[in-house]
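A single protein chain has been omitted from the complex, and every remaining protein chain is retained in its original position.
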Amino acid sequence: MYRIRFHGRGGQGVKTASRILGRAFFNQGYAVQDAPRYGAERRGAPIFAYVRASRTPIYERGIIQRPDCVVVVDDTLMPVPAAAILQGCEKRTLVLLVSDLPAEQWIQRLHIQGNLICLPKAGEGRESPFLWGMACVGAVARLLGVLSREVLSDALRQELVTLDKAAAEQSSNTALDSFDEMKATQIQIKESSVAAAATYPPPHWVDMAMEQGPHTAPAIYAAATSEKLATGLWRTQRPVIDHTICNRCWWLCSTFCPEGAIHVDSKGFPQIDYAHCKGCLVCVGQCPTHAIQALAEQEASRLSGEER
Amino acid sequence: MQRELLTGNGAAAWGARLARIEYLPAFPITPQTEIIENLSQWIDGGEMDCRMVTMDSEHSMITAAGAAAVTGVRTCTATSSQGLLHGMEMLYTVAGWRAPFVLINVSRGLAAPITLEPDHNDILAARDSSCVQLHCSTCQEVVDHMLIAFRLAESEGVRLPVIVNLDGFYLSFTREVVQLPDSRTADAFLPPYPSDFSLRFRPHEPVSAGVAVLGGSTYSYFRYQAHLASLHALPQYEKICLDFADLFGRQYGPLEEYQNKDAEYVFIMIGSYATKAKQAVDSLREAGWKIGLVRPRILRPYPEAHLCKALQGKKGVAVIDQNISMGKGGILYTELRSALYGHPDAPLLASFIGGLGGRDIKEEEFFEMASVLKQASADGTPPPPRLLYTEEEMREMRALQTIAGAIPVAQGDSR
Partner (left out) sequence: MKSTTDFHSKRDLPQKHILGTGTPMCPGCGGLAALHEIYDIMGEKTVFVNAAGCMTLLSVYPFTPFRGAWLYTAMASAPAGAQGVRDALDILKVKGAIKEEDDLEVIVLTGDGSAYGMGISATSGAIDRDLDFIYLCYDNEGYGNTGHQYSAATPHGVKTATSKGSRGYPGFKKDLFSIWAAHKPAYVATIIAAEPLDLAQKIAKASSLSGPRLLLALAPCPTGWSFDPSLSIEIGKKAVQTGVWPLKEYVDGKVVHTKIPKKRLPVEEYLKLQGRYDHLFHPHRDTKTLQEIQDRIDAYWHKVTYS
């Protein structure tokens, strides 16, 4: 059975990409299971999707614990613990990542034992995050080695019917170009077998005892614990305030920030809490002196790294 | 202690009064309404220090009850039948908050067809809500169990809503002699509402209650803790019943066992109809039968060990269900069968469905059930489930259907 896990953010076409792959397998005659999975978070927050394909009926369900391939549509997700991208990855797992950084750098940084392939974010056919998802599905289809260009092409047509014609064509082309691009590589995604009953890691169940006290109710007894959540990691664009242009107005940016992530310092200057700013960029549009500009997150972190 | 002639509704109201409830969100529904009318008169007359508010529905009523209980006041409310079902979403919700209050349910059959008369499908629909269920058989039990219910709900380790159940008409509107606990002894038995619950709303005490969870692990923990708290309510109930007996002299416990010690055959029932079974037991004993009655007073948590012990070595048990799980059968029967499964000397079980929508169960029907049970036990083969329904009833039903134009005259006019 093939087990492929997609990671991305809401709005990056992760569900569509997984469905295209599922459809391609189906067109090729496989038994298929595909499913998206999302939590409470919204646009910009991490989501997953799963695809299973097999020549025999599929009985597994839900989360893929030991993936053959992990697809990461957006490399800014790599450090997000909630995304749990490398969970269950083994030496045989292929990691496919949309990133402008070289593959070696990721392999080193994350101590990856197996193969890792990077697809650049920039370039023709990669103009939007949705297209990154399309590039991924094209690449995976080729790396599997069992799906023809024709079944992928059919699958793209079938699954992209809700898009308008131009967008569907552009998405299709991005996927197929990426399929062709992977012809050069020798790397292949290998099927794996189901878990063996003869030897298995015990689940270590506990005998849950009755507990008394307030902690047994679903209630939180502390203030503003949400601040422990680094929603800044959702950000793909970063607002940056130029304090030489800021005229310390009545702090429009601070009032209007839906998150309450801009506070005013003792000198009257607004300061952005990047741990929590989700990058909506309301402040950029509302600043009367245009003192706030938006930078691509990676560019911004590179620049701030240089300044340090 | 004062002897009074009280209806079941009157007894429930007296129980709430003696418990010194502080808050009563209410909504009228037959056959419960008399309870809130009684309480409202006492409140208006200055005899009770309680705030009553008539809500816009039972859904709202149960929400307000749970919210007040977690804010920190002793709360009571009452409903019946359709009302219990209308509030069902919130019954599960407030139990999940771990809100301790008492809900009186006056059992009444469920629509459709709508009826005013009792059976137990309403209260059994709340079976899995994590609310504790206490089932009363007499008006005396009602008033006593109101006090017991508050002690149980407010016990540390339980902290769940407790439902006190009584049958519509057969208890709600039926006057019986009741020994009314005096208020000083009631106060000794039931201390004021605990003020030290950590789940409460006060300034400088941040609390976000009833919050969402993501993921099955967190969900499982809270749900299972509610289950464990419910299980804990069983020994806690026994303990509270002992305290009650010390102060008031009346003995209660998870089961009422009547003539059960040497019995070979047993009736199992809950609620007010169980006293009819007692009478049948007396008559059968006079005719030489070794027969008894076992009546669970607490149904959630389920007194499984108590039942297994009480029924151990019996030849046969007739479970009389005043309810029906469509597509399965009697709920008490099903639960008892699962409880006895695998016990080496488990008795033969026979299932009878009777008393739906207040249909009477006649004495001769108890005798007939005993005979069927005895025969089946001798044969070693459980009889098929039996609805208590006579030829005469069937004839009358046909006549009604004829008038309703639902069947042709010739076929229906069998008289």
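A and B label the chains in the order they appear, each numbered from 1.
Just so it is clear, a contact is a pair of C-beta atoms (placed from the backbone, for glycine too) under 8 Å apart; a residue touches a chain by one contact, two chains touch by 3 or more.
Everything quoted here is computed from the prediction, not taken from an experiment.
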For the chain not shown, which residue from A:Thr16, A:Asn115, A:Thr216 or A:Thr231 touches it across the whole complex? A:Thr231
Sort through B:Gly210, B:Gly253 or B:Pro382 and give me the one touching the missing partner chain. B:Gly210
Pick out which of B:Gly10, B:Pro31, B:Gly66 or B:Pro254 touches the chain that's been left out of the picture. B:Gly66
Please output the residues of subunit B touching the missing chain, sorted low to high. 22-23, 25, 51, 53, 55-57, 59-61, 63-73, 75, 89-90, 93, 97, 195, 201-203, 205-214, 218
With the missing chain put back, which residues of subunit A would touch it? List them for me. 39-45, 218, 220, 222-231, 234, 250-251, 254-261, 263-264, 273, 275-276, 278-282, 284-286
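Note that in this section only the chains that are shown with their structure count from here on.
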Contact set on subunit B toward subunit A in their complex: 96-98, 156-157, 159, 197-199, 205-214, 221-222, 224-226, 228-229, 231-232
Residues of subunit A touching subunit B in their complex? 39-40, 208-214, 216-224
